[in-house]
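A single protein chain has been removed from this complex, and every other one stays in its place.
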Amino acid sequence: MAEQIRTKDIVAGDAPTRTPFQLFWREIRKHPGAIIGAAMLTVIILAAVFAHVVSPYDPVKPDYSVRLEPPSRDHLFGTDTMGRDVLTRIIYGGRISLWVGIISVGIAATSGIVIGLASGFFGGWTDEVLMRIMDMIMSMPSILLSLTIIFTLGEGLVNVMIAIGVASIPSYARIVRGQVLAARETAYVEAARAAGAGNITIMFRHILPNVIAPVIVMATLGLAGAILSVAALGFLGLGISPPTPEWGVIISDGRARLYDAWWIATFPGLAIMFTVLATNLLGDGLRDSLDPRLRGR
Amino acid sequence: MARYIQKRVISALIVTLGVSFIVFMMVNLLPGDATAVMLAEFGATAQEQAELRRQLGLDRPLMVRYWEFLTNALRGDLGRSLFTRRRVTAQIFEQYPATLRLALAGMGVAVLFGSIAGVTAAVNRGKLFDTGTMFAALLAVSMPSFWLGLIFIFFFSVRLGWFPTSGSATWRHLVLPAFAIGLRSAGVLARLVRSSMLEVLRQDYITTARSKGLSERIVTWRHALKNALIPVVTVIGVQFGFLLGGTVITEIVFARQGIGDLIVKAIFSHDFPLVQGGVLVLAVVFVFVNLMVDLTYGFLDPRVRYD
Partner (left out) sequence: MNYRSILGRGFWLLALLMVLAMAVAVAGCGGATDEPADEPTEPADDPADDDDDDDVDEPADDGPKELTIGYYREFTILDPHMSSAGLDSLALRAVFDRLVEVNSTEDGEIHPALATDWEVSEDGTVTTFNLRDDVTFHDGTPFNAEAVKFNFDRIMDPETASQSAVFGMGPYVETRVVDEFTVEVEHEYPYGPFIRTIAAGSYGMVSPTAVEELGDDFPQNPVGSGPFKFVEWVGGSHVTLEKNEDYTPVVSFNRDEAYYDEVTFRFIEENSTRAAALQTGETNAASNMAANDFVRMRDTGDFGTHVYTTLGGPPGGIQINVSKAPTDDVLVRRAIIHAVDSELVRDVVYEGIPEPSGGVLSRHDFFYNPEAGEMYDYGNMDKAHELMEEAGWIMEDDGKRYKDGEMLEIKYLTLPGVRNVAEVVEPMLTELGADVEIWALDNPMQQNTAQEGEHNLVWTQWSSNDPSAIRGRWHSENIGSGWNFYHYSNPEVDELFIEGERTTDVDERKEIYDRIQYILMDDATIVPLNNVAIMWAFDPEIKGWEPADSTGWFGFVLNLHE
């Protein structure tokens, strides 16, 4: 593995024949899954952003004359106990899932990068202490950790983002640290250091680019996990205040009505599955195309 | 090797200590406390609530309570639940078998389905079966387990009546929940097994075996599989951790007893001793499992020891 990195470094750092992006693009085209995933995600994002255009109904206003209607032409996914259109609520719910998902992954990734860089680079006590803290976080089941954090911080989307983000920080930190440790020993870095480059420069200009790729892969896949976590917390009734139509919340509402209104719980679950599938496809494709070892399969 | 073991054990201890501290602080810093839950129905006066708080020892300084908690914990006493007044250790011991059964059953499902799917997919590489299985695996990984649990209950319990809807008494009660958590890990394993198998199958000694004229089946099962599964074993250790976490929600959906259920309820009612004790126990188990995995890894691969 170390061999591979060296070669890649030299190619990328010296006179490249193609830009990294062009290389990337050529590679990713070999992975149809990633393209499909990206397409799916685009659809979801567009639907979420243009929710008010896509659906004529109001996601929160009740209409008691059409309570609990099964799926029909007027209401593709049926209506809930307050007569609200389920499809509309799902589309608006997508906003929250995406928003919270992206931000929490952002929090986890940036914190993870900082910690990983510091840990790998400075080593010694910094490394020990930071890694122990990462271990502590990892030794609690993430849902319990998130639960406790939400309880401590209180309600609100920001707190949900923090709760979910914190639980994922260790994975990023470890990966980054691993990359730093490997890259630190390369001749390339040693050469730079011999040339007089300072620590920060080395960190940002030489090590960071190596780190970005795995982090991006992890982040895309992590988005999947984050969306599932938001739904789980919503299902438990935490962090989201009514009448916000978060997917997990809708499922939880539908749970009581499973026998007479199965559509309320079923469709949000499918929405979650669709979105998570999309991110997984994309993430897989990214990983396969960015991992040099797997090229040529 | 000895140094490696020593180092790992010490860090495991530090981590456990740290977790106990973090959890204690978080739980006890929650605004409002258990007395609010206890008295909510009754509408007691402020004075009465303060008195109850005092009687339960909730008004003493935080560090004092932490110290007491720690020293008692080392002696095996995790305090008493504020609501049931029973020993935390007793309640945990009562509940963990159910969770353990669920986690193991889930893992059984995951390993069984995951490895079979992965192996057969690898062997049939490129064909429809391969793509189909991998897609199914991806789907499995993308589903929210609590939702899957609900769907299972709806279909298999209510509509078809094959399995009971809830509870934990017999093996029948275990089937649906085990699949609800296991399928996701099965998906992860299927993909991993497949890629691992593919890599092994390409390697030299397999080609050698083939050229010696051994049947394809022997090649697959005896030589390739054994090696392919080795990295998988370590992943199982990690997956076990995920499974343990997954039992939390599954227990709630299926109304099963278990540690996850116990702790979540305790969190909701601010039953501090129960939350502290429960999470500590879970963390200890997790750290222990990881420690074992680390040590095994170190045993298997000498390079790791000089990290």
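Think of it as A and B in the order they're written, each chain with its own count starting at 1.
Everything that follows uses one rule, which is that a contact is a pair of C-beta atoms (placed from the backbone, for glycine too) under 8 Å apart; a residue touches a chain by one contact, two chains touch by 3 or more.
Computed from a predicted structure; not experimentally measured.
For the chain excluded from display, the touched partners among the shown chains of the whole complex are A, B. The residue from B:Gln95, B:Thr133 or B:Asn290 that touches the chain not shown here is B:Gln95.
Screening B:Gly187, B:Gly241 or B:Gly258 against the full complex identifies B:Gly258 as the residue touching the chain left out. Touching the missing chain, out of B:Leu39, B:Leu70 or B:Ala136, is residue B:Leu39.
Residues 30-34, 36-50, 52, 55-56, 83-86, 91, 94-95, 97-98, 100-102, 104-105, 107-108, 111-112, 115, 153, 157-158, 161, 164-171, 173-174, 178, 205, 223, 225-227, 229-233, 236, 253-258, 261-262, 268-270, 300-301 of chain B touch the missing chain (whole complex, contact as defined above). In the full complex, the hidden chain is touched by chain A at residues 60-62, 64, 67, 81-82, 151, 154-155, 237-238, 241-243, 253, 255-260.
Here, only the chains that are shown with their structure count from here on.
Against chain A, the residues of chain B that register as touching in their complex are 11, 14-16, 18-19, 22-23, 26-27, 29-31, 138-139, 141-144, 146-148, 150-151, 153-154, 158, 198, 241, 244-245, 248-249, 252, 260, 263-264, 267, 275, 279, 282-283, 286-287, 290.
Those residues of chain A that touch chain B in the shared complex are 128, 132-133, 135-136, 138-144, 147-149, 151-152, 154, 224, 228, 231-232, 235-236, 248, 251, 255, 258-259, 262, 265-266, 268-269, 272-273, 276-277, 280-281, 284, 297.
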